[in-house]
Structures are given as C-alpha cells and as structure tokens.
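With one protein chain removed, the remaining protein chains of the complex are shown where they sit.
Right, chain A next:
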Amino acid sequence: VAKTSLTSPPWPEVKLPDPVEEAKYHAEVVQKVNEMIATGQYGRLFAVVHFASKQWKITSEDLIMMDNVLEAECGDRIRMEKVLLVGADDFTLIGRPLLGKDLVRVEATVVEKTESWPKINMRFWKRHGYQRKKIIVNPQTVLRINTIEIFPCLS
C-alpha cells in the first residue's frame, strides 16, 4: 500500500520500554529518594495544599489569608491534610490526587482573625429613582505555615 501523508500520525512514534525493566527502574528511583529523605539532604520544601476550596502553593514561614471563619482560636496549631504535591530542590512527590498522611505533615498557626475592608454593594437604576446601598464586611482568618515535614515511607 502506498504511503500517503495520513498513513502515520503526525506526532513522532514513541517506543515504550519493557515493563519489567521499568519496574526495576522505578524501584531503584524510589529507593534513592527514600535514602535522600532519610539522610535529610533536602533544603526547603514546598507543598501544594487544598484548603478552603482553594489550592495554595506554600513553603514554611509564609502567610495565607482566607475569607471565612475557622473554628480555631488565635494561636492554635492546625495540621493540614489534603496535600497534593510536595517538592524540594532535587525531587518532587506527586500524589494521585492526595498524598498519604504518614508521608507529609503540614502545620500552621492561626495568627489573626479580622474582618475585611468594608465593601460597598450598590444597585442603581437611572431615571427610576431606585438605589440600594449595602456595606459587606467579611470575616477573615490569617494563617502562618510553620513547618512542612516528610517521612521516608515510600513504596
């Protein structure tokens, strides 16, 4: 059969490696990463955390503000679950979609609970004499991320 421009797909054909070799390679990589974590060769860690219906990329000692009220008092330590991704300088651990709780530990403290600036909600129709003005003030909480820790229990 003659070869036309549509016989083969336009993307380059990729040959997948052997599954047995692949499994060996994976095990080796996992062991190396475990050793690195156990010896503590990572510098700063960053994590992607799902919190208050939003995903945040956080490191240690940084501030996060959310537009709701948490049930914790000022100065309480909070442990954040729902960690999607953890990374360091040389390696990253990606979860599908979450990482295990015995792998990562993210701790935060509630720093302050304030209200937002007064937002004005105004409705106006011209030539109808209709205007309504409402001032909306949302309660906010500010968290400071204390630490992100990982433990060498991969598999």
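To be clear about the criterion, a contact is a pair of C-beta atoms (placed from the backbone, for glycine too) under 8 Å apart; a residue touches a chain by one contact, two chains touch by 3 or more; residues count from 1.
Definition applied: contacts and distances are computed from a predicted model.
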Name the absent chain by its UniProt protein name; which of "Elongator complex protein 6", "Eukaryotic translation initiation factor 3 subunit H", "Large ribosomal subunit protein mL43" or "Proteasome subunit beta" is it?
"Large ribosomal subunit protein mL43"
Across A:Met66, A:Leu84, A:Leu98 or A:Leu154, the one contacting the chain not displayed is A:Met66
On chain A, where is the contact patch with the chain that was removed from view?
43-46, 56, 58-59, 61-67, 74-75, 87-89, 109, 111-118, 142
